[in-house]
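One structure, pasted below without further comment.
As you look at this complex, bear in mind that one protein chain is not there, while each of the others sits in place.
Letters are used for the chains, namely A and B, taken in the order the chains are written, and counting of residues starts over at 1 for each.
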Amino acid sequence: MINLVYNEMLKIVRKKRLFIISAIIAVLVGLFTYAQYKHVQDVQKRLGTTDWRTQLQQQIIDTQNRLNSSGISEEWRKFLKIRLQQQQYYLDHNINPSAPGAPTFMRMFVENSIELFLPLMVMVVVADLVSSEASGGTMKLLLTRPVKRWKILLSKYIAMGVSISFIMLALVVLSYAISGAVFGYGGWNLPLLTGFTVQGEELNTANVHLIPQWKYLLIELGLASFVAIVVGTLTFMLSVIMRSTAAVMGIMLAALISGAILSNMVSSWESAKYLFMVNLRLTDYISGAAPPIAGMTLGFSIGVLAVWGLVALIVSFFVFITRDVY
Amino acid sequence: MTDTLVVQNLRKTIGKKEIIKGLSFSLREGEVFGFLGPNGAGKTTTIRMLVGLIKPTSGRVSICGYDLQRQFADAIRHVGCIVENPELYPYLSGWENLEHFARMLPSFSKERLQEVVHLVGLQHRIHDRVRTYSLGMRQRLGIAQALLGQPKVLILDEPTNGLDPVGIREMREFIRLLAEKEKLSVLVSSHLLSEIQLMCDRVAIMAKGEIIRIDDVETLLKEQARVYWKVDSLERAKNILANETTVLETDGMLVTGYEASQLAVWNEKLVQAGIRVSEIQPKLPTLEDLFIELTGGETID
Partner (left out) sequence: MKAVASMRRFFLSCLIRFIIVPWKQRKGDSVKINSVKIIAILSVLASILWGYGLVAMVQDQFFHPAASAPLKNVAKTKNDHALHLVALGDSLTRGTGDETGKGYVGYLVDDLRTKTKQPLQVTNLAVKGLRSKELVEQLKQPEIQRQLKQADLVCLTIGGNDLFQGGESLRNFSPQRIKQTEHAYLQNLETIFRTIRTANSQAIVFYISLYNPFQQLNNGQITSKIVRQWNYDSAEVAARYPNIIAVPTYDLFELHTNEYLYSDQFHPNKEGYKLIGERVSALITFAKGEGK
């Protein structure tokens, strides 16, 4: 088995995909670091202070004003209200949620990339894992070895897991190294609040507790890798079913982007919560943002994603083992 | 001689259409077996069933005594194959490709890799990327990977497809060498009779999913070969030859069966009768002729 996995890793590495992805991450992190740096400077200039409490208070007031203006949608209003309560909570407890530093940047980067960017990167690697063998004709060689088909597919799946892990590692290392050059490398022990639960329009703070940023980050990375694995598994299934890598990418892209759009507008379509793409923002539950559809919780979303992933896995193995190769 | 590959009553149905209609044949050790048929006769489907890429609807394939369905790994270990074009990973070098496939075998050694590389004569370019290889080199690399596991049966689908004349000859010689020296059973499919004739010991002719005939190549050819006579007096010559054998007339030429020992005798008779013979032309049957002959006028589609 280890030989098979090695084979798959060799192919992935030789296709240079992992390096391209690392390069993309590096460029994006650079861009975001610069943007964040500019933003911080701008805020300081506008308020004439570096005191985060003043900045946070100003954000709260801005949010309140937005809440009071007419013509904002009900969902948005709800979202703002919850954010307001949260910001107020941070303020009341003297915690700066956006203290500068590479770990904070990393955390924000992970939170913002979990829905689209990370799945996209995963897709780039996984989309052609099986379909390229089918379209390139090497599938015939692969399947006429004295190795059972399920073992071949399993080795590919393990290689997928390893690649995803590598992508995450690249994300973490690059965002830490690059943003740290600007914001400094400290801030691992910054206390952060978690355990918010949203009930209707109210923020339930009964379970709120402090954890150090490194742990918070670790939790978010765990969730991100879970999301990446699920998205990877779905892409994997499509890759098994279809010969054309472009078709695989197209379908996944459509699903992911529609997920990003849907999350903003499905609050009235309740059964949409069973779609995998609106459940990708797992880190929102940790930071306490409102879910796109009322009644969604961390456990629910993990459950939905796990079911999707499991079904995709079963389908891909079933199809791969029983299919005739022409 | 023992049978290495035995096929019994192999069938494949897709939807309601029966594509392969009950094939049975077997390969002996050290022989080259030809699989002859026009495109669409079911050669490729059959070969894919032999190597486990397609599951037969019914029937049985056994390789060196192992059932392909039930003991896949044991059975397929004795088979090396190239199905259609030898498609390898273009972004890896030839050596890495071989290593890749070798790692999928139960055991492998660097020595065996070197051995097959030498066998196909690729030692100079083996560390280049496959992307830079010519078709002939890819074909040879394909054979190298098929031979890696020291198989008893080698299955090659259209091995000379796309090769230049020199390449075709090399390939032919190579295949013969494998059968004679290494005692491999080689199954070669082709839609060119000339190729089969030069390479194979036995041949199975397929059309529309059925094997019409299995026989030694020589027997088959002898039966079907023709001799064309060009003479100045068609009517008289026809009468004379008709006494000896069956004669047909086409395009101002006479056609008789091919009997090597008798040709000179017939010619002598014609000359003695004062008929001037300007051409005696033995002709191998075309595949088309063979089919028309064997299927009784059924055309190739």
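FYI, a residue touches a chain if its C-beta (ideal position, glycine included) is under 8 Å from a C-beta of that chain, and two chains touch if they have at least 3 such contacts.
Please read all numbers here as calculations on a predicted model, not as lab measurements.
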| item | value |
| --- | --- |
| Omitted chain's touching partners, listed by label | A |
| Contact with the hidden chain (one of A:Leu4, A:Val124, A:Met168 or A:Val230) | A:Met168 |
| Residue among A:Lys78, A:Lys148 or A:Lys215 touching the omitted chain | A:Lys215 |
| Residues in chain A touching the chain absent from view | 1-2, 5-6, 9-10, 13, 18, 47-49, 51, 53-54, 56-58, 61, 64-65, 68-69, 88, 91-95, 161-163, 165-166, 168-169, 172, 191, 194-195, 206-211, 215, 218-226, 285-286, 298-299 |
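Just so we're on the same page, only the chains that are shown with their structure count from here on.
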| item | value |
| --- | --- |
| Approximate Å spacing (C-alpha centroids) for the pair chain A, chain B | 55 |
| For the chain A and chain B complex, residues of the former touching the latter | 3-4, 6-7, 10-11, 14-15, 136-138, 140-148, 322, 324-326 |
| Residue numbers on chain B that touch chain A, as the complex places them | 48, 51-55, 72-74, 76-77, 79, 81, 83-85, 87-92, 96, 100-101, 103-106, 145, 149 |
